[in-house]
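Just dropping this structure here.
Shown here: the complex without one of its protein chains, the others still in place.
Coming up: chain A.
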C-alpha cells in the first residue's frame, strides 16, 4: 500500500545503498540509547532539566512517541509551570504576580517555539497539536485572562496561516474551532469575525469548492442570527441572500459537489418545519412551499443549460419529493390561494424522466435511483 506516494519497496530500495545503511544503523543506535535513557529517568520519576532535554531530543526524532510527551508535561508541571503563590512576607502581590506572569508566559512561549519546527515537519501529528493545546490551556490556567487571550489570538493567526496553505484540512478547521471557543470563553463572541472569515475563504481562489468553509458557515449561521437578534423578516432576508449567493455559484459551476451539499442543507433545514438549524424557523408552511417551488423552478432552468449534470437532476428529484410531502401538512384555506395549481400527471412524468436520465448517466448507482423512484413517485 502506498503511503503519500512512497511505497514500501521504495523505502527498502533507499536502504540498500551500503553507506546509507550504515548511517541508518548509527541513527537507530543513537535513538535506542536516547529512549533507554528516557525510560530510566521516567521510572525514577526524575523531574530535572536534563530529563527535559532528553525528552526534547527524543521528540525531535520521533514526535509520535506520545509517552515522552506525557513525561515532558509531568516534568514541566513539577518544575517550572507552577501556579502563583504569593510570598508570605507581605511583598507587594501585584508586582509579584506581574513578575510571575512574565516569566511563566516566557516559558510557555518557549514551549510553543519548541513545537513550531516540529509542526512544520509533521503537520499531521496529533500529539504535537495536543501538546500545543495543553500549553495554551496552561496559559488560561496560570495567567490572567487578558494575557492568556494574547496566546490564543496568536494561535488564531497561526491557524489562519495553516489554512491558507491547505484550506481543506479538516484538522485545521477543527483546531480553529477549539481556538475560537477558548477565546470566547469569558463572555466574548467571535461569531461575526468568524463568519466574515468564511466569506473571505469562499471568495478566495479555490474557495468556492471548499466544503470545510461552507460547513463552518452552516455551523456559525444559527449563532450569528441569534446574536444579531434577527427578527423573522430579517432571517428570511438572510436566507434569501444566502440562496442567491449559492445560485450564482452553482450556475457558474454546477459540477461542484460542495455547493450542492450546502444547498441541500439550506433547503431542507428551512423547508421542513422543526429543524433546529433553520435560518427562518417560524415560516408558515405555505411560505416554505413557495420557497421550495422557487428553488425547483430555478433548477429546472439550470437543467436546460446543463442537461447531463446529475447533481441538478438529483436535487430536483429530492426537492419535488419534499414538496409533495410538505403539501400534506395542514395549510389554512386562505393561504392555499397563494399556491399555484399543479398538474400532478405532468409532475409525475417529469420525475420519471429525471430518474430515467439519472440511471442513464450514472448506471453504477442504478439501485439507488430505483429506490428513490419508489419513494418519490406516487404509486399508480
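We adopt the following convention: a contact is a pair of C-beta atoms (placed from the backbone, for glycine too) under 8 Å apart; a residue touches a chain by one contact, two chains touch by 3 or more; residues count from 1.
Keep in mind that, in the parts below, contacts and distances are computed from a predicted model.
J.: What does the UniProt entry say the missing chain is called, choosing from "BOS complex subunit TMEM147", "COP9/signalosome complex subunit Csn1", "FAD/NAD(P)-binding domain-containing protein" or "Peroxisomal succinyl-coenzyme A thioesterase-like"?
T.: "FAD/NAD(P)-binding domain-containing protein"
J.: Who touches the missing chain here, A:103, A:144 or A:307?
T.: Reading the full complex, the residue touching the unseen chain is A:307.
J.: Taking the entire complex into account, which one of A:46, A:74, A:184 or A:240 touches the absent chain?
T.: Per the contact definition at the top, the residue touching the missing chain is A:240.
J.: So one chain is hidden, and I want to know which residue out of A:291, A:355 or A:376 touches that hidden chain in the complete assembly.
T.: A:291
J.: Hey, which chain A residues sit against the chain that's not shown?
T.: 160-161, 164-165, 192-193, 195-196, 199-209, 233-234, 236-237, 239-242, 244-245, 248-249, 251-253, 255-256, 287-288, 290-291, 293-294, 301, 304-308, 361
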